[in-house]
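One structure, as structure tokens, below. Some questions next.
What you see is the complex with one protein chain gone and the rest in place.
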Amino acid sequence: MSIFIDSETKVLVQGITGNEGSFWTKHMLGCGTHVVGGVTPGKAGQQVEGVPVFNTVRKAVAETKADASVLFVPPAFTKDAVFEALDAGIGKIVVTAEGVPVHDAMEIRAAALSEKAMVIGGNTSGVITPGKAMMGIFPYWIDRVYRPGTIGVMTRSGSLTNEVTAMAIKAGFGVSTLVGVGGDSVPCTRFAELLPLYEKDDGTKTILMIGELGGTMEEEVAEAIEMRVFTKPMVAFIAGRTAPSGKRMGHAGAIVSGGKGSVAGKIKALENVGVFVADRPSAVGPLMQKAVAK
Amino acid sequence: MSIFIDSETKVLVQGITGNEGSFWTKHMLGCGTHVVGGVTPGKAGQQVEGVPVFNTVRKAVAETKADASVLFVPPAFTKDAVFEALDAGIGKIVVTAEGVPVHDAMEIRAAALSEKAMVIGGNTSGVITPGKAMMGIFPYWIDRVYRPGTIGVMTRSGSLTNEVTAMAIKAGFGVSTLVGVGGDSVPCTRFAELLPLYEKDDGTKTILMIGELGGTMEEEVAEAIEMRVFTKPMVAFIAGRTAPSGKRMGHAGAIVSGGKGSVAGKIKALENVGVFVADRPSAVGPLMQKAVAK
Amino acid sequence: MKLFEYQAKELFAEAGIPVPKGALVENEADCAAAIEKVGLPCVIKSQVLQGGRGKAGLIQLAETKEEALLKAHDLMVNRNVGKLLFEEALSKEKEIYIAVTIDPVDSSALIMASSEGGMEIEEVAVKMPDKIVKERVKMFRALSPFQVRNVMFGLGLKGEAFKQGATILPKMFELFKKFDAELVEINPLILTKDGRLVAADGKVSIDDNAGFRQKRFPITRDHFDSDVEYEAAVKGIPYLQFDGKIALMCAGAGLTNTVYDLINYYGGSVASYLEFGGPNYRRAAEAMDLTLRNKPAVVLIVTFGTIARADVMAQGIVDAIAQLKPSAPIITAIRGTGEEEAAAILKKTGLEPISDTEEAVKRAVELSKGGAR
Partner (left out) sequence: MKLFEYQAKELFAEAGIPVPKGALVENEADCAAAIEKVGLPCVIKSQVLQGGRGKAGLIQLAETKEEALLKAHDLMVNRNVGKLLFEEALSKEKEIYIAVTIDPVDSSALIMASSEGGMEIEEVAVKMPDKIVKERVKMFRALSPFQVRNVMFGLGLKGEAFKQGATILPKMFELFKKFDAELVEINPLILTKDGRLVAADGKVSIDDNAGFRQKRFPITRDHFDSDVEYEAAVKGIPYLQFDGKIALMCAGAGLTNTVYDLINYYGGSVASYLEFGGPNYRRAAEAMDLTLRNKPAVVLIVTFGTIARADVMAQGIVDAIAQLKPSAPIITAIRGTGEEEAAAILKKTGLEPISDTEEAVKRAVELSKGGAR
């Protein structure tokens, strides 16, 4: 009925006593998330929104059996916090911080891969299974976006996700699980790595992929479809079709350089394997209806 | 009919143009080993005993499809040579060098574990499947030791292996595969890690383990037997029963310190799980007959 | 952040990577001394970040002092180049490409090398992919000697050149690690006729996100094409300047890129790109101030469901307008929680709230072409 997170997932909040951490803990609880504990070194014994705070993730996991963790930790300390969660055996981690150094992200990704864990982010709103739970910073209260349903959404953006998802919702659909992989040049989890999860999930009937210029993540999705790793219908919207080459367009990962990462290339690769590619947000609804009918 | 190596195994010799490398290449070929290539940087194009030499392991593997490598490389360069072999996809590696730094051995072991490869050694004679092939420096021509049969021998020693194995041969047995894990304090492969291979090997009916004081390898074997990871009969001989505490007895790994690693403790652990422990080499033959009859 | 060639070479020299004899000049008056220092013939290299400097005439070879002075004058005065790097001209036996960069899929450091130095690696990749040697260095592992050998054998180097190359690559890798680099590139690495390997050019790009621990090279005006881009960068507001008519103020990079596309679809043109999502939503006045510098015909504001409530964003914009009194018309599509309140706030200031992004874009394009307000 969902991937990555549902209302059973026992979530830890690292950096829970900070402004962002406590604010979003309230909202995560508010949308149904089973937040079992928080971690801030030196603040053990406190409570945030009724959630107990621990000094270390190891201790928090021992006491709460948490199996997921969302980080509200500044970029400079993100690598350490992720390593701490991985070391404590946590297999699902969301990094919201924007500005994690690329070398740190590479180390995080390498560590996660070697430990068969999944780290989502950085620079992401996180993961939400509407109506059930979320790890991150979604305005889940916007009903015309975060409505439960059967579309698995994977995205590199924040606001654009609302813009595009709203178009699908308007066409009568809802979301199973929405995963923001983040806008960094080294996302710790890549689009294609989510596909096996969506493929297995009975609650997901189609995918809406919201990509953009730069990198090769959309091309990897096309490859996965080609290899039949993923077989459900997919609609894609890729931003930055008319972006000039060589400019970093907002996100660290949104840049076309040396001819690599162009939206035209991505669209070609996706259309070749039967993905319905919308040229603008308003095209997403009709294409989604077409995809579902397939 | 063997573990780790047989006459099909395609063996590479790293450091083949050195004195030791060329000498033992001749002998490895002499005992039937399928030596397909050698590596010495800068010596590509040469031949040693008819075996072609390459500059890099990557190139050698591409040309020869080698799947195993034996190293005749000085201790200071062993880590690099093992990493080179692992990087080229070689899954079975024998390190003969004595004097590999402990930190290097730890890195080698960690890398091998993460890449699901097996590195035997350092400070070992290597691996031999009598009558078929060997990787290392065995006096395979001594018929009263290296006779084919059904005993899997695993050992931390060199000469002692001859002494003890000869006793088993004298009692009418032979060897399936003999693996020397080496005398270092951090062997890159530990006794217990060989057990699943021996367990699966139809050609191995019993095990002769030749251990000594120091470390916990023999205790780990007892644990594996307890956990039923290994179920065949076993005879063990453990040297150093009367060794004084706190002295390093020859091998780097042969030391009892802080009460850990005593032979008495090892024997107790092994006898508890039904291993026949010989108190001296001459007791090995009769015990092996008893073990086989079990 | 890209470093200038002279900065890259400063790092190379410190690390022990051979660079040509060189002298950096910021005033025309110092050119003669620079030529004296590096000798003749010499190369005069404009210290600008744009690619293809050679083809653009921004790198000049001079045989005599007079020629060198003349060419330097041309670059500094006529081409408006602020800094010139004078270097000894090298004899070339062979040109090599070598770089350390990142592989985000494998999450490893990626060494790329080619015996076809001088060419862009992308071009080599297309025309003769066999000529590229790749070596990946796993995170958590050091660069191993065998990997250096793989690269040097792959480049076909021998003898002394092999040895020199084998000392240069580890130093590049060290710089890559130490400076949080996204790229450390030497192209070309020249094998001189007298058998030395020398880094004739150097590109180093440092991860902007690592700024908190990489403080050696601050951003400067020289890194940007315009004053406004520099100012925005200092303020931490993503901003790009173009030469069209519609200034974008959008929340979220993806949404901004989408609006950018839509403007082009509808035949409009973009004056500037500004993203004020995330933590910048409280800085509407600053953002609008930057946006108005390029004198846009229209300002187009698009947001959808940010961390801030829509009404908070609307109020920020209204306040900014009151403060800055922009002459350009403003189109707004501010959606998300509190959008009704937001609409009310905007209307009070005489702005028409639009709920559909494409509708807002169409309106902006019309206005930018002189359509009715």
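To keep things simple, chains are lettered A, B and C as they appear, and every chain counts its residues starting from 1.
Throughout what follows, a contact is a pair of C-beta atoms (placed from the backbone, for glycine too) under 8 Å apart; a residue touches a chain by one contact, two chains touch by 3 or more.
Computed from a predicted model, the values in this text were never measured in an experiment.
Put simply, the hidden chain is in touch with A, B, C once you look at the whole complex.
Considering the whole complex, the residue from B:Ala60, B:Ala222 or B:Ala254 that touches the absent chain is B:Ala254.
Looking at B:Gln46, B:Thr150 or B:Thr216, the residue that reaches the missing chain in the full complex is B:Thr216. Although one chain is not displayed, its contacts with chain A can still be listed: residues 41, 55-59, 77, 80-81, 83-84, 87, 111.
In the full complex, chain C touches the omitted chain through residues 140-141.
Interface residues of chain B with the unshown chain, by the touch rule above, are 75-76, 98-103, 105-107, 109-111, 113, 137, 139, 141-142, 145, 155-163, 166, 183-187, 190, 210, 212-213, 215-216, 220, 239-244, 246-247, 249-252, 254, 258-260, 279-282.
As a working rule, only the chains that are shown with their structure count from here on.
Chain centroids computed from C-alpha atoms place A closest to the centre of all protein C-alpha atoms shown. Centroid to centroid, with C-alpha atoms defining each point, chain B and chain C lie 55 Å apart. Between the CA-based centres of chain A and chain B the separation comes to 48 Å, rounded to the whole angstrom.
Under the contact definition stated at the top, not a single residue of chain C touches 2 or more other chains.
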